[in-house]
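Here the complex is missing a single protein chain, while all its other protein chains stay put.
Order of writing sets the labels: A and B. Residues in every chain begin at 1.
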Amino acid sequence: MLRYYLKLAVLSIRGNWALSSLMVAAIAIGIGACMTIVTVRHVMGDNPIEHKNDQLFHVQLDNWNPNDPYDEPNEPPEQVTYLDSTALLEAGRAHRQVISFKSDRVVQPDGDGVLPFQQEIRATSADFFAMFDVPFKYGSGWDANADRDEERVTVLSASMNEQLFGGEDSTGRTLMMNNEQFRVVGVLDEWHPVPTFYDLNNNPFAGPEEIYAPFSLAVTGEWGSSGNNSCWKPPEEGGYEGYLASECIWIQMWVELTDEANKEVYAQFLDDYVMEQKQLGRFPRALNNRLSTPAEWMVNREVVDDTVSVLLALAVLFLVVCLLNTIGLLLAKVIRRGNDISLRRALGASKSELFKQYIVEAGIIGIAGGLAGIAMTWLGLRGIENVFADYEFISYLVTMDWEMVGLAVLLAIVSALAAALYPTWQACRVSPASTLRIQ
Amino acid sequence: MLKMTDVSKIYRTDTVETHALRGFSLTVEEGEFVSVTGPSGSGKTTFLNIAGLLEELTSGTYELDGRDISSLNDKQRSRVRNEKIGFIFQSFNLIPELNVYDNVDVPLRYRGFDAKERERRIMGCLERVGLASRPKHFPAQLSGGQQQRVAIARALAGEPRFLLADEPTGNLDTHMADSVLDLLTEINEAGTTIIMVTHELTLADRANRNLFVRDGQIHDGPPELHFATAANA
Partner (left out) sequence: MDIGPIWRAMLRNKAGFVLIALQMAVTLTIIVNAFGIIQERSGRVARDSGIDEANTFAFASVLFTDYEREQRKVLIDEDLDLIRNVPGVINAVASNSFPLRQGGWSMGVALEPGNQGPESVGTAIYFVDEHGAETFDVDIIDGKNFAPGQVTWSIEDDNTWPAYGIITEALGKEMWPDETGSYVGKTVFINDTDPVNIVGVVDTLQAPWESWTGVERSMLVPQRRPSEFVRYIVRAEPGMRDRLMPEIEAMLAASNKDRIIRDMTTMDEVRKLAYVGDAALIKILSFVVLLLTIITSLGIVGLASFNVSRRTRQIGIRRALGATKPAIVRYFLIENSIISAIGLVVGSALAIGLNIVMVEAFSLEPLAWYVIPAGVIALWAVGQLAVAGPARRASNISPAIATRSS
């Protein structure tokens, strides 16, 4: 029977070209509007490290002002101090741990006439690459020894390697930065996590840094942090030393724990550490440590803008309007086909058989609408890209993946079926005698 | 085979009650060719709708092959219409988007026959009505007479208990009308029961039993008698 219904559906659609096209168009536009926003939201809220989500934890300690939380109602600061991050790293209680901050250096490429340029750099401890599953094309990261010995080593991103060394295997070669010579130990493969989950404090959609260097080296060299920097009270002493010893927060810390049990253990360790520090007069606020997975951290940081949610609400309403349009068109079609319905009823089709026939037809319109809707979504995303052209990274936010494509078609079919319910129900209630013009 | 006893059909609105059929009783035996005639408003259209299970009766019983079908639910009535009754309408009512073969096919699809069985029946019926050579034609490409024959084939395909014809030649010229009536006579002689509703006496002549409907009541006998009586009344 399904094949029969399909055949009838195709004939009906062909016989009512204009009406059917309008229906497909209405659904396509509604789906397009909706899916454009859903896609953007999906990509923004996507967790690039989902497969490892339950093993990575962002560390927060509340060393803040006793009179005032860092953030209402009682949120600890999103970064940690130099004192705490290095102490915790030293203690080494997690499977892996990383402390890092964003800085910048002036890169001085080889060759005459090539102008030096300033570049953002991530100063990080060695575990960064292993923890975040960063893929390497050549070489690898540095190890804990290099960290401790403050070796002048560096890792380059694929595009930085392209720019400086033409994309060749540059491991072993040297790179001059701020008049200091660095040795390249690794080159990354293409890596564009959206958002940059490991550092959500600056622009999380701008993409990862292009150059990496050891944390300890950066500190000794007094490279300033170019990320966020906050202090609730001024450093007690002056100068860089004073800054390192202060309560200023400017470092991100993540740990990798292999399972749930270890999370408990590590949380306890953090509590113990803070209690210890309290003895020394620090941490005036009540115990308030946090360990958040990347997913939790992204929610906490509200990576998905409220604006997107507003647009989503409006887009759904837009779809509703398009569906109302579709219902109207379907109703018109059904009433026009009144004869066909009565005839089939007279010939013995039951209400449910007719219902199935029209639902199948609606389903086909839905599929067509879904496919057209994918095209509309693509157009919508290009529109968004255009309107946000000044954001360099916008192209990463407007890509459709297969999940979204499938969702578009599914949404279209569901919408078409929902829109068809009332008209089809009406159609089946048409009595067999009514429109056959029996004298 | 078909027995209606004391059937009434009352149409009710907020303000008005119309008795379309009153205490209507009728028995039709297998193989009969019955004509039902009457002036407009007499209730013959209502009778047709009731007989064809297109409408429900208000009171009385309707038995088909000994089974009371007056109080079936919608699904059951659909089954009965599909399996036991073959409709022939004045305005043919073929589906314009389907070709001849597919039009005859429609009631068979709701029977659950497989493709081979359907083909056998369809081609057989088209053969009988003399249109086996045009299965792929569309209704628009056929004459009125040919379209009505397709409708008859469609009515026969399910091997119904009886054909219910509503003014079958109303939209045809005399020549086509004759050939359609010949066909119906032929079909009846081959054993199929036919109930034909019409207002034309010449058609009624072709039947072997005449019923006359007036003011919702039915009467047996030749129509001239009743028309005469009506004229004198």
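Of note:
Throughout what follows, a residue touches a chain if its C-beta (ideal position, glycine included) is under 8 Å from a C-beta of that chain, and two chains touch if they have at least 3 such contacts.
Only a predicted model underlies this, so the values are computations on that prediction, with no experimental measurement involved.
Although it is not drawn, the missing chain touches A when the whole complex is taken into account. For the chain missing from the display, the contacting residue among A:A91, A:A144, A:V320 or A:V414 is A:V320, taking the whole complex into account.
Screening A:L175, A:L311 or A:M400 for touch with the missing chain picks out A:L311. The omitted chain makes contact with just one of the residues A:I29, A:V303 or A:M404: A:I29. When the whole complex is considered, the residue among A:G45, A:P109, A:P208 or A:G328 that touches the unshown chain is A:G328. Residues 22, 26, 29, 33, 65, 67-68, 105-106, 108, 115-118, 178-179, 224, 232-235, 237-239, 242, 305-307, 309-311, 313-314, 317-318, 320-322, 324-325, 327-329, 331-332, 335, 383-384, 387-388, 390-391, 422, 426, 437 of chain A touch the missing chain (whole complex, contact as defined above).
Convention: only the chains that are shown with their structure count from here on.
Averaged C-alpha coordinates give centres for chain A and chain B that are 68 Å from one another. Interface residues of chain B facing chain A in the complex, by the touch rule stated above, are 40, 45, 48-49, 52, 54-55, 74-75, 78-83, 85, 87, 89-91, 93, 95-98, 106-107, 109-111, 154, 158, 166-167, 170, 199. The touching residues of chain A, counted against chain B in their complex, run 1, 4, 11-12, 14-15, 339-340, 343-353, 431-433, 436-439.
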